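Excluded from the complex is one protein chain; the other protein chains are retained at their positions.
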């Protein structure tokens, strides 16, 4: 493979109307083992995916690896911002795709395009992604909404899943590919969601508004006040 | 100097009852020029200082460098979380200490210990810190609640202010030195404030509570559910 | 794919006579969100592409993402150094290729080889590149004349577009592949353009000329002056 | 190739019942030349592979490059934790696969899937991996249980072996793919093996147990002791 | 100050017969917040200090910050390898020196030289170190047997404690300054302790012994075996 | 020392009316040996110092180390932007301060405060700075308008000159301390000079002006054009 | 492609009897522009390739880009250690493969496997490598015996040439694949050549010999001398 798998001549991009989002094992304990990226950034990226799936009315499926043990609870932002998400409990399987309930939940969405993120990347993202490609799905893996124990492990996993036909994505690309255009009623909500991924974007908006407010309000410069 | 200045034999630590906090030029535009640290972390650290000053009922003084121009507005978290903060408009002076209103506002607090953060570190933090030492204050400079244009500029500034008798601090140390003990009524609020500085700490708390809840609620393991 | 797409047995290199250059969303605001590379270096690289396209009489098409909003204006070097560039206004589409005017402008050039750079790389470069491959073009993506919000996002995007059949390039390679030989009348102008990409090259030229001037002018050593 | 080689339509994942593990040239002297990763981490990863192979009753073959010379002895953890491993002495061949005894030992296992790690990665891992693919094996190369003389050499080797059809893996992924499920009698032993790869995981377990012990034992807080 | 405090003309080095070791807040939870150094290395360094104090029959005092809460338990290596260590429970004080029992325990040792390590460095190491200098002790702070939330926080803390008269040390220097000479009966035990701090040293010893064993045992080269 | 030397109770800041600027050995060849910072950034910083000295009508003295040899010519920006600068030829002395003509030129300015930058930092900046302190001058060394062969060499030099009583500065701090206030006729020229040091600042200004122009010109959004 | 090109079912490894080595544009001036790796390491790697080609009696072809201009002379180690190398002067062509004399020299060797290194990697290595693949050669590109202006440019080039069917290699892998076995008369000369690539290997040999000499010579320990 090493080409995007299962696209059959279509553009290898996300079709939001055919996509479901799978958020796997984003748990407080596992997050403590992440060393390939800044954890607050990872947490913000996962949260943004949840928000954007909700805006796009996209099915979301979550699962966790024994959240009653040291791996810890799912971070609560996911179900907070994607209230429609369906949680599937696993019976010990490390690869979520080895759990029949999980696969059934995916099938129940009727979607053939999967957007997957999972912590740790090497395992919780990679295994289901490769399995789903093998099962005939178009798979997009969101590397920076996943986290693993070393930068090297992340690089190895990226190479492995690309070789297997998975399409690698970053969080901003996923959101933009789902949004498609600023000419939609919920454009502002998308912009708000991006601020978490791009904190610099929040600064841009603040500066822009102030620059225009100064004009609109005829605001006096601090340095010219009496 | 190169020793903590103006302590006259006292321990060179913050006395929260003698301290005022000065937050200088933390503006949306200037934040875009910061390259010595992660901007979201910087923003979180400044916000935490504001919260902790409020908890400790410590006077806070803010000022900005022409917020009507490209430097942009003060980030609004500061006055949101330190509603009692007093804003001083400057008349173009780069060094806030060169502005008589600013010095007057400091003197009006009656405090002789100053906790200062400012963006950009090289200028907005360093100049007032050195000036305040010269004016006889005990000065603590919060390097990681300030930001500047390169790691090298940050390192140079650290060396310069230490040489001048300023005590360098990080945000967590400032908060802890103000808090002093967990045996206080507002301990939980301090803990909440720390989560922003130490996102890993938020994960710890989440994991800890889940571990105890599992026991308290006799929660069944996912892997053992029927 | 994962091989250069649409070359049909030709060498996967730029044919300057068949190429058009697309410079997408290089805007002052978006540049402030770039963290995978040094922004001045990015700006210099984009400028160099514009200069080299002009030297090679290559069509250039530009577009921007709502330059009236926080994304800010196109950096003016592009149209300054490629005065013949055609600007296409978009109607909100995030993927420039989704805008019919943009595609029409590309088609109007009659070229089947596209050299694309865009900020942010993950979106503004990746989406049109993948779309253009799908539309049958030979596509060269200039990764270091594009910028994105993290090194990881850049690495993910590189993997994605290579998988899709896009040929990744760096700015110096693009310029050299367009230039082909130093035996051309405008060789000096190419050399001048390279100095921006390779500032070390400017130093080489200065040192070389001084070394020869010392001989030609019989210049006395400073250390031997009376 | 550049796709996983020799899978013939199967999922490109490790089948533990068809796999043998080859640990090549992990020697004290060669470890001193490793600069692409932390050597203690490398040593822990190799040790973990040996432990997991033993748990999974998987054949292990070791070999060394003239351990009587400057390359030094095999690290003793390998045969300590995989007592069933078979050591093959080579006759000077750099590529272990060029040694007929080594190939015979592999064939004798009857397995067609190989999990290979070797120091230095560029040579001792890469050469046998590429050779084994050519000989018809499914090959998984464990990059972070191998080490080489520079990060760049590691990146080059990763690209080379992926191009040749080898599947790249990290240590944690290998262990999890062998384990498959937590519903097995030796799950605790797997968990113990992981602690070496993920030292952060050991901290998680310690914290988790303490959190539950405090409840179970009604442990008084330090801060509340008389 | 900014000179080693309280030495009164003596060499500012550790006198092992006058020293006590204080190991503060090395807890599983707090270790998860450490980002200025590799946690396994930190853990090894703390363990080595405990072993060396035991070899040198040096008093050790430990304390923890509410180990019943999210900060987690003391890592058990400390009391395992320094069985004579005395644990002091605190009553909520963040600065251990603010706890009268802790100061009393220090005074009870009769020692006037303190070797201090603490996690997090910014707080748990810095505050007691500065306090102890103020109380007249000679203080050595072991920066790399402490850990904090960012490299910047570590650099700031280093500057602060040096300014206050504390002598900064690394773990290897502390061990060597305590050991003084290889002409002592327990030299081998010191060597063993160092292997944890310098994993490269373990490799050296293994390689050295093999090189000599080959000669002593007339070991045949692998490559020359029949 | 290790305190700012020769200030005699004054604030250790630059008094622009008492200061002269010494720019030493900024040569094309030597710049090629610089590895502690980005050379284009170094070149921009030196150029900015020259511009600011001109704005402030501050004496500038330059010198070079055998510019007829491999060290190469002085970069021409210095005399271009500080046309009033006086060049002193040395007679082979490595330490410019060992050249009597150079010291005489400094004395001729009548200034007692020196702002010094030099490449390479370890030698060309450090030696004259230490010498000038010894000769009774107040000395400010501009570390990031100097360059040397490794980051470690830069860090060592910073420590050495601080220990000797030199005040370390970064380029932005020097410019701001010379400018003092935005209430001066040449404020715009200072702003222009800063853009080279802070390229992000240029982006801020461009974005700010566009934001206001959109309002002033009632500019239609691209996305709303017919 | 993205698979090793032109191997037709053979193992994608170097056959030393079919290989020629092309060393392109390794010039003093161009080396000053290299920023993706340490230049002394690059220089040592190129030198090692020249030595190994000589040991293997492999044809070597060199060429330079206008060595009379700022690019500077070929480093003289190449022809010093590969005295049999043939130098081909180019007529201004940037891509050496565009020069008919160069291609003729390659053809004259009768070899169909090419080992290519070139500075700068993005251009001088990449262009001829891609051209040679297209001309039907098996091509191995030695990335770390080439250098370019940024790490990002190196990563982009690696991706591009792999996509085009070139096999990427590091210097140590090339040498080992040429050597094949330690059972050859010139094994010691290979070992000597490796010391330059692996300076740590030189240390190993020195330590090993000393360890054995101590035994052989009954050398008294320093610490036991009278």
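A, B, C, D, E, F and G are the chain letters, set down in written order, and residue numbers restart from 1 in every chain.
FYI, a residue touches a chain if its C-beta (ideal position, glycine included) is under 8 Å from a C-beta of that chain, and two chains touch if they have at least 3 such contacts.
Everything quoted here is computed from the prediction, not taken from an experiment.
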Candidate in contact with the missing chain, chosen from F:15, F:98, F:192 or F:213: F:98
Residues of chain G (touch criterion as defined above) contacting the omitted chain: 28-29, 31-32, 38-41, 43, 64, 66-70, 72-73, 75, 89-92, 199-200, 203-204, 206-207, 210-211, 214, 219-223, 225
Those residues of chain C which, in the complete complex, touch the missing chain: 182-183, 204, 207-208, 211-212, 214-216, 223
Where the unshown chain meets chain E, residue by residue: 2-4, 11-13, 36-37, 41, 143-144, 154-155, 158-159, 162, 167-170, 172-173, 176-177, 179-183, 187, 197-198, 200-201, 203-205, 207-208
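By our rule, only the chains that are shown with their structure count from here on.
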Interface hub residues of chain B, defined as touching at least two other chains: 2, 29, 32, 41, 66, 69-70, 72, 91-92, 155, 159, 182-183, 200, 203-204, 207-208, 211, 214, 223
